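Heads up, one of the protein chains got dropped from this complex, but the rest are sitting where they should.
Then we have chain A:
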Amino acid sequence: MDLVQLQRQFVDYTTSLFNEGFLDDQFNQLQQLQDESNPDFVVEVVSLFFEDSERHLNELTQSLEQQNIDFKRIDAHVHQLKGSSSSIGAQRVQKECINFRGYCEEKNIEGCRKCLQQVKHEYVLVKNKLETLFKLEQQIIAAGGSI
């Protein structure tokens, strides 16, 4: 694929991520912050998000498997996950977290378990999308172009 095609693909793919609600304007903000002094800024922030999210999701899974469910602890993790997804513009993950907190407040175990599955699902989706986006970016740079 030549450079122009790659760049077109990149633009189309990015647009689709926004249109489908995977990303919101906050992601644009991160891209705006990236510059020559830190050309990997977005990738670095998103990598932190992946690490952080996986940690929270593991904790949440364990917490919901306990005999005595600690809703406060669960809420704390969901709150943090909501915050970090909001910070990078991962809109669908953020929305699921908001739902999750609702079930926590009601101490609804089934609701929480369902929501955890939803959050995991959305997280995996956005992770794949972002990794694809970064691969496209790398291909463009390798072909001598820029974003």
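Convention: contacts are C-beta pairs under 8 Å (C-beta built on N, C-alpha and C of every residue); 3 or more make two chains touch, one makes a residue touch a chain; residues count from 1.
Keep this in mind: contacts and distances are computed from a predicted model.
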item	value
Among "Golgin A7 family member B", "Response regulatory domain-containing protein", "AP-2 complex subunit alpha" or "CASP-like protein", the UniProt name of the subunit that does not appear here	"Response regulatory domain-containing protein"
Candidates A:3, A:45 or A:109 - the one touching the absent chain	A:45
Sole contact to the chain not displayed, among A:19, A:32 or A:146	A:32
Chain A, residues in touch with the chain not shown (by the definition above)	26, 29-30, 32-33, 35, 37-38, 41, 44-45, 48-49, 52, 79-80, 82-84, 86-88
